[in-house]
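The complex is shown incomplete by one protein chain, all other protein chains being positioned as in the whole.
We call the chains A and B, going by the order they appear; numbering starts again at 1 in every chain.
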Amino acid sequence: MTALRVRAPQAGLALLIAVFAVFFVLPFAGLLERGIGGSGTWDAITSDTALDALTLSLWTSAVALVIAVVAGTPVAYWLTHVRFPGKGAVEALIDLPIVLPPTIAGVALLTAFGRKGLLGAPLDDWFGLTLGFSTVAVIMAQLFVGAPFYVRAARAGFAGVDAQYERVAHTLGASRLRAFARIVLPLSWPSLAAGAALCWARALGELGATLIFAGNLQGETQTMPLAILSAFERADGLTAAVALAILLLAVALVALAAFWLLSTRGRGTP
Amino acid sequence: MTLEFAARTQLGDFSYDARFEAGNEIVVLFGHSGAGKSLTLQLIAGLLQPDEGRIAIGGEAVFDAGTGLNLPPQTRRIGYVVQDLALFPHMTVAENVQFGMTGEGREQRLAEVLDLMHLGEFRERKPRSLSGGQQQRAALARALAREASLLLLDEPFSALDESLRVELRRELIRLRSELDLSVIFVTHDLREAHLVADRLAVFDAGRLLQFDGRERVFRAPANRRVAELTGVANILRGRVVAARDGTLTVEAGGASLRAPVPNGWRPDVGEAVDIAIRAERVNLRRLDADDPGQPNLVRGTIREELAYGATHTLRFESALGETVEVEIAARPYEVLGVGGQKSWTLELPPEDLHVMAVSSDAAAGSSASATTA
Partner (left out) sequence: MSLRLAAAGAFTVAVLGLGACGDGEERRDTITVFAAASLTEAFGELASAFEAEHPGVTVRLSFAGSATLRTQILEGAPADVFASASPDEVATLRAAGLVIEERALATNTLVVATGADAIEAFEDLASPGLRLVLAAEEVPAGRYARESLALAGSDFAGRVLANVRSNEANVRSTLAKVELGEADAAIVYASDLRAADEGVRAIAIPERFQVAAEYRIALLSESDGARAFVAFATSPAGMATLARHGFTAVGVTP
């Protein structure tokens, strides 16, 4: 009786873990099973559509990441060092795209930067400049959904660096910039790298906002996720979609592995 | 003077006001935590800005409320060792030490400083792989490498065990004589303060109560509060009954005490005063029929006894009306046979009595008993 009482919860827990694991592993297994078994997978991977989409995805997400890092780093640093009324609201606003469904992000971007949007309308009227259906719109969508992940991680990273280090660096003659470069940056590097990886992954996988704000045109706005969605609608159904998904998965894995190596190397060995 | 310091500032409920200077010497800022010692160092370093005052390092003003001058920390030539050291964890000892160096000959200077602090073999080690004492020396080396004439040390030895502290204090005194430095040294440890100080600044609740040579502060505290803070066990309240030939006669409790007139202050007859005498300055005598009525002699009975090995601390109930604490070395304790006798005559030698004015300020802070260890 006692043995039973002890074992029942353990068995339940084991089952729960097993279900959870199966839930996460199975979709990948399914992709590989379809992709490797299916004929035409290789053709789909090497098709113009796939290569165009992959190229576009890689360089737009890279640009989005660079912008997120260049602009997000000072913002995150500033937020960890100043106090002002309403700071919590500002932080919540920056975090908002993280919890927002990307489709809402797309609609929101449209209302701001679309041809009839708050800023988009004057841009169009005065300069004839339109952002919709352009690669710029793709990058904006990726930046909008990805950058908050970087800023959030960077804030946590900066907050984790004892302020005493910076003060001491100042007393040792270091300017604010030098103290940041030599002390804060190396010490918060793992957080920054993790945030950058997350931001990039999010940008790479961006679908909803891009679909609504940037449209779907091969070579210009059709990123990998959009290409996968389009492939899904073709008569041959899943084959192409699966092939593209496997391709994107492989690229993402390689990139994340590289990020991981970078961040662990940055942390240094004792 | 290497440092001229005068600052007044208000931080929330805490008000701070202090003025002192330092030449080529070790000035110890002494007081309980929260007294304003570390704050003083931050004001000197430029990490905080006072509301009023003027701070000059090496004759050059770095802060002046009058002219609005306020140099940032990185342009004030100081070496600053904060309490938790803050060695940069991702850098080696050599990188840490070189961080604040500028100009030519950095390699050579690095070697010199590491050598001076006996850190040569640790130059490529990261801070976390060093012992507490080695980290302490590395932090000191980093501050020294700045070639600053003013060194600020905030409780630098507080986290170390006693044997290391002894060694490092000795090292600091050696450095001071070798390097021609001014050192501002913060501590709450009375023994440490006494050991390293040339001059002592006693802080309490944001105020500088006394700034004087070490011996002066210990022998002639400015008031009751300074006496308490510097470990004077016996502070008696009395009234001046006579003042003649540089000697005061004070009535305290039922006893009459003679004491020298203090420097720079002559109390009036009838004025209330505080009299300080350190526990180790009180002598024990065997009872004698002639004693009663003699000045500076009081009868007392032992009520409590604490044995510390090298010394004994005895607490007497006496005619003075207050408990008198006496510290006696182990050898005289045995020779006199203190252990077998409860009643003694206490001798309070005139030259060891210090008469202090009763200040309302100090009286407010003296709610603690006169038996501060």
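We take it that a residue touches a chain if its C-beta (ideal position, glycine included) is under 8 Å from a C-beta of that chain, and two chains touch if they have at least 3 such contacts.
Note that the structure is predicted; figures quoted are calculated from it, not measured.
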item: Contact list for the unshown chain, restricted to visible chains; value: A
item: Selected residue (touches chain absent from view) among A:A8, A:A29 or A:L118; value: A:A29
item: Selected residue (touches chain absent from view) among A:L31, A:L229 or A:L262; value: A:L229
item: Hidden partner interface residues of chain A, rising order; value: 15-16, 18-19, 22-23, 26, 29, 33, 110, 114-116, 130, 132-133, 211-212, 214-218, 221-222, 229-230, 232-235, 237-238
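The criterion applied here is as follows: only the chains that are shown with their structure count from here on.
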item: In the complex, chain A residues that touch chain B; value: 162, 164-165, 167-175, 182-183, 186-187, 268, 270
item: Complex contact set, residues of chain B against chain A; value: 45-47, 72-76, 78-80, 82, 84, 86, 88-90, 99-100, 102, 126, 128-129, 142-143, 146
